[in-house]
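As you look at this complex, bear in mind that one protein chain is not there, while each of the others sits in place.
Let's look at subunit A:
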Amino acid sequence: MSHSPQPDRVKYAFILPAFLLVLTITLFPLIYALVVSFQTIRIVPPIPPRFVGFDNYTEILGSARFWGSIQVTAVIVFISVALQYVLGFALALTLHHNVPGASLYRVSFLLPMFLAPVSVALIARMLFHPVLGPVNEFFTLFGLENLPFLTSPSFAIATLITVEVWQWTPFVVLLMLAGLQGLPSEVFEAARVDNISTWRRFRDLTFPMLLPLSVAVVFIRLIEGFKIIDTVFVLTGGGPGTSTETLTLFAYNEGFKKFNIGMTSALSFLFLIVVILFGTLYLAAAQRMIRRYQ
């Protein structure tokens, strides 16, 4: 009996539906957007699409606003994710060691994550109001009145980072706590019997054993963080000027204020490239670190 592949073509007919489904659902919009990014399309006023080659891309790459938005996004993402990870891991460790009332903390720490970013931003806007907000009142106690939380570029970025950290640290807590609870307890008991201090147990056991999880958590937060738009939109609208404009907000402004769809598509693809670039660099670095331990 021969086991060579069947020569008939029927097998392709069975694969075809799934293939078409994938094509229409995921690949078609992507390809469509790519095609659009090489055209000039305006919806308002409607003019027929015109093929312009790489004009959209060169225009974007030549604009200072684009590079500014990359910088703003990168600053917000890297600082806030670093803070989220450190704070989140610390809180997870605390909760893991069953402080009194841990279950209450566990629920309340997770709440910010369940709120819509828009409402978080709205609340933050009240909190950080330079005259009426409670944050202002707090700083007034130290003689720092009416700080320009949302109106000075560096203050605005710091405020955005604060809000991001507040909202997304719970995500890190949740995953790191799950990771901590999945670690084998005997390993730590063995270390305790061997008189290894708490700090060394963390440094030499907990941290390396959770490193793969940490890499994944930070990666998810980085990718998610790059997409930040709602918080910025509500809190600062990208201002003052374009000093807090992130990549996605920039794309939104192009698409829905100027209705320049071709330009927006090109911007989206550049955004994709930026994320892939940062993501790849990050994963390469993380891989190296994990390999050191495993």
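The rule we apply is simple: a residue touches a chain if its C-beta (ideal position, glycine included) is under 8 Å from a C-beta of that chain, and two chains touch if they have at least 3 such contacts; residues count from 1.
By our rule, contacts and distances are computed from a predicted model.
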Would you mind picking the UniProt name of the chain not drawn here, from "3-isopropylmalate dehydratase large subunit", "NADH-quinone oxidoreductase subunit N", "Ubiquinol-cytochrome c reductase iron-sulfur subunit" or "Sugar ABC transporter ATP-binding protein"?
"Sugar ABC transporter ATP-binding protein"
Please identify which residue in A:P48, A:G62, A:G101 or A:P184 touches the non-displayed chain.
A:P184
In the full complex, which bits of subunit A touch the chain not displayed? Write them out.
184, 186-187, 189-197, 200, 204-205, 208-209, 293-294
